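A protein chain is absent from this complex, but the other protein chains hold their places.
Let's turn to subunit A:
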Amino acid sequence: MNGQAIKAIYLFEMARMRRTLLQSVVSPVISTSLYFIVFGAAVGQRIQEIDGVPYGAFITPGLIMLTLLTQCVSNGAFGIYFPKFTGTIYELLSAPVSMAEVLIGYVGAAATKGMIIGLIILATASFFVDIRIAHPLMMALFFALTAITFSLLGFVIGIWAKDFEQLNLIPMLVVPPLVFLGGSFYSISMLPPFWQAVSHANPVLYLISGFRWSFYEISEVDPMISLAIIVVFLAILSALVTWIFRTGYRLRE
């Protein structure tokens, strides 16, 4: 195991986050505040509470998930795509590192960055509403597993993408609808039966539901099913990444 290399990649990626501090940290804080103003103040007037939880508090886990997913996918994708784009990938490919170590470095940094921003949003939210976390350990587990899984998804996208358009396709076009339709801002029990059924095909629903359960003990589906879904998703991505590394797909072709 080349621990030095993992450390080098991880710190190099984290340094990039420090350089873009304003964009990385300030912008999620502002957008979260906007969500609270728009949804919390405007919609919250009409929906007082859902399943006994005040509306502002209800949407907080969903908001954290929204940012966590987008950030992790983007960071994971950008981290490995950028060296491909500039050509500095030659160095990763000619260094005595296994692709698993490259992955730990990039995905670790992307997940760390996503989690830092998620915690900042949690802190911001606590200015607006009362947050309580019923199961802190489960919350941490959902939080970390989701961050790692989606950073890994980003990593796969970054390897697959041949240009910036492909790079942004999933983070911009696929993730936000899934999160918005996954019950971030409402309970799916409020939907007509048909759309409830459709919503159950959305994997993000399970993540948000499980994560919200760790806060308020209310959920759309059994939290254990939520956990199982994340683990299955993580396993599928790990298998995909193993295949990519074995074949050298789009890296050593």
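Keep in mind that, in the parts below, a residue touches a chain if its C-beta (ideal position, glycine included) is under 8 Å from a C-beta of that chain, and two chains touch if they have at least 3 such contacts; residues count from 1.
In this text, contacts and distances are computed from a predicted model.
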Choices "Multidrug ABC transporter ATP-binding protein", "Dehydratase", "Multisubunit sodium/proton antiporter, MrpB subunit" or "Acetyltransferase" - which one is the UniProt name of the chain not shown: "Multidrug ABC transporter ATP-binding protein"
Which residue of A:Gln23, A:Thr88 or A:Gln196 touches the chain not shown here: A:Thr88
From A:Met17, A:Ile50 or A:Val97, residue that would touch the chain that is not displayed: A:Val97
Hidden partner interface residues of subunit A, rising order: 2, 4-5, 7-9, 11-12, 15-16, 19, 82-83, 86-88, 90-98, 248, 252-253
